[in-house]
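Shown here: the complex without one of its protein chains, the others still in place.
On to chain A.
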Amino acid sequence: MGIIDYFRNEKPGSASVARDRLKLIVAHERKSRNQPDYLPQMQRELVEVIRKYVSVDVDQVQVDLQDGDVSVLELTVTLPE
């Protein structure tokens, strides 16, 4: 960032950052409210297992339980490049 940019002060206010972070965390927490109690522990253990083979961060492993006609346990792992 050049000195001109620095003083131009065109960056959007911090409120939009707050809004985007809130949308994500609230959606996440709402989903996990309806999940069974064992899910967080299961997620931690799954992360441990996956880490034996590839190095991933906690937020790269997502465990979701979807309720419908049949319940589906979905495991999403974002692998590093």
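General remarks:
Here is the rule we use: a contact is a pair of C-beta atoms (placed from the backbone, for glycine too) under 8 Å apart; a residue touches a chain by one contact, two chains touch by 3 or more; residues count from 1.
Here is the rule we go by: contacts and distances are computed from a predicted model.
Chain not shown in the complex: UniProt lists it as "Septum site-determining protein MinD", one of "Ferredoxin", "Protocatechuate 3,4-dioxygenase subunit alpha", "Polyamine ABC transporter, permease protein" or "Septum site-determining protein MinD".
Interface residues of chain A facing the missing partner chain: 12-16, 18-19, 21-23, 25-26, 29-30, 33.
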